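Structure first, then comments.
The complex is shown incomplete by one protein chain, all other protein chains being positioned as in the whole.
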Amino acid sequence: MKEFTCIVCPRGCRLTIDDKLNVTGNSCPRGAEYAKNEVTNPKRMITSIVRVKNRENTVVSVKTSTSIPKGMIFEVMEEINKVGVDAPTHIGDIAIKNVLNTGADIIITKNID
Amino acid sequence: MCMYDVLIIGAGVVGAMVARKLSRYSLSLAILEKENDVGNVTSNANSAIIHSGYDPVPGTLKAKLNVEGNKMFDLISEELDVHFKRIGSMTLATSEEQLKTLKELQTRAIANGVETRLLDKEETRKLEPNVSSEVVGALLAPTAGIIDPFNLVVHAVENAVDNGVKLFLEQEVKDIKYLSDHFEVKTDKATFEAKVVINCAGLYSDEIAKMIEPIDWKINPRKGEYFVLDHYKLGLVNHTIFPLPSEKGKGVLVSLTSSNNYIVGPSSEFDENKDDVSTDSETLSNVRRQATEMIPSIPFNQVVRVFSGMRATPSTHDFIIEPAKSNKYFINVAGIESPGLASSPAIAEYVVNNYISKLFNLEEKKDYNPRVKKYHVLNDVSEEERNRLIKENPEYGKIICSCEKVSLGEIKDLLSRSVPPKTVKGVKRRCRAGFGKCQGGFCSPMVTMILAKHYGVSPLDIKWDKSNSNILVKEVKKL
Partner (left out) sequence: MIKRDLVIIGGGSAGMAAAIEAKKNGIDDILILEKDSVLGGILNQCIHNGFGLTEFKEELTGPEYLSRFADQVKELGIEYKLDSLVLNISKEKVVTYSNATDGVVDIEAKAIVFATGCYERSPGAIQLSGDRVAGIITAGTAQKYLNIHGYLAGKRIVILGSGDIGLIMARRMTLEGAKVLCVSELMPYSNGLNRNIAQCLNDYNIPLYLSRSVLRVEGKGRVEKVVLAAVDDKMKFIPGTEMEFECDTLLLSVGLIPYVSLLENIDVNISSTKGAMVNDQLETSIPGIFACGNCLHVHDVVDFVTEEGREAGRAAARYIKGEVSKKVKIKVNPGNGVGYVIPQFIETDLDHDVTFKFRVRKPIKNVFVNFSSGETIFHKVVKPVLIPSEMVMIKVSKDKLANVKGEITVSLEER
């Protein structure tokens, strides 16, 4: 038996999962899936920023296109720290393709003219 | 090395006024200031009141210079373009016993030559409807005023600089030697030479005086803590409201400020540490209790800031304005506690007339200009004038501080003046960006970036206030 707070949506349900991966306390199927992942292979989305090279004191926001293994958060951050982009930036532009073979791209989340 | 005629130590309100007064004469002058901005210690944190002068003991320097200084503020505020308003002060009595004391205070006022009027309960309530029902009468001193203490000092130093005074910031005096006909003043960074030194070092004036000779007085730092309320509806109080004075000072006041905020305070506690500007909740709740005894309806939920300031209280109980006993070329201007702000222009006159005029043949410069260059304060002008200014410089149209409505143009103007701000607090003190409800939450990042760009440095180098008060600690994603 494990207990934790669901992070899928702002509701924050209190989930319980047993050894046979039966989930209770969830209000939606996404919660059940989250609970199963959390005990087998916990994953997280990362949001961060990268430097905009041609603008003074400006960064642009980025995110992982899909969640990545929780244990790799800081390794992925190091990759994100290495890249810079030029403005204009567009939502959806890829800053890093398939970062550290996680299958997730680092994509731009803000339009800067 | 340049030999100055007069070197002034300290750019608080006293040093500023002395420098400005001397700048009208053909003298070579310099100011040494240990902080990175002028008026940044006691002059930065006080009640901002130009006291009428009814209350100091008749015959003291305090009484004489307060009364004389008060009279000078109409002209000074106009020449220096500083907000000043004679709103008058009211000292309240809450018992028959206290009414007697008010009458005694009025005798003092008469001796000091200050206009006052005793008000009965009804008259008091008519002028100040929010006073406590316990109040039975008041002593009104109509000449008391409120001033912007930040710009008083900044503009006075700026005016002095514009008239030829050299200002050296971040120069902390470490040693002074008299070498037969001049002084050698060593700071942490350089050495200065001057024929005359005026010690206006405020809290540290005793330390500076001791560099010349042993002294029989000292500065006992006395801390005062305050509340500042946001621009709240006018009329909470219309005058500066005082309780009866005690040996601890004038007591906790409640006043409108020159920016239409309200100020409540100060406490009064001796403190060993001259640099302590901390606040604590116990002291502040005492201030609050004393203030609400006079004005029960103070909306403390409108508090935007609490702060404390340190008074340079002298062990002698009066201002110390005299040459060193062993050296007439070294003049101490020390122990300038309240009413120092009000007395400051008269102190400058006193120093010049009694001492400097005896050491130099003072000749007025032909090109002396008592006025600062025009400041554009958009909140003070009509909509037409605003539009004219924005047409001239579109940056007056872009508002940076949305609480106090300060424009980019006004902030950039400050940077081109002769005593420009180097820090975010320096900007705030001059133009009020960051003084409002959100206390710079929204505008301080913009101000930081404006300063970094102007000075051609990284935002990491921009300070909030003193030398080690960096706002930012690391640039991330540095490629």
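Letters A and B name the chains as they come in the text, with residue numbers starting at 1 for each one.
In this section, a residue touches a chain if its C-beta (ideal position, glycine included) is under 8 Å from a C-beta of that chain, and two chains touch if they have at least 3 such contacts.
Computed from a predicted structure; not experimentally measured.
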{"item": "Residue, one of B:T191, B:S297, B:S357 or B:N470, that touches the chain absent here", "value": "B:N470"}
{"item": "Residue numbers in chain A that touch the chain omitted from display", "value": "4-12, 14, 44-49, 51, 57-59, 61, 63, 70, 73-74, 77, 91, 109-111"}
{"item": "Contact footprint on chain B, counting only the chain that is left out", "value": "227-228, 231, 275-281, 284, 303-308, 383, 386-387, 390-391, 394-395, 397-399, 402-403, 405, 407, 437-442, 444-445, 448-449, 459-460, 463-477"}
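One rule holds in what follows: only the chains that are shown with their structure count from here on.
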{"item": "Complex contact set, residues of chain B against chain A", "value": "449, 452-453, 459, 476-479"}
{"item": "Interface residues, chain A side, partner chain B - complex", "value": "49-51, 53, 56-57, 59, 81-82, 84"}
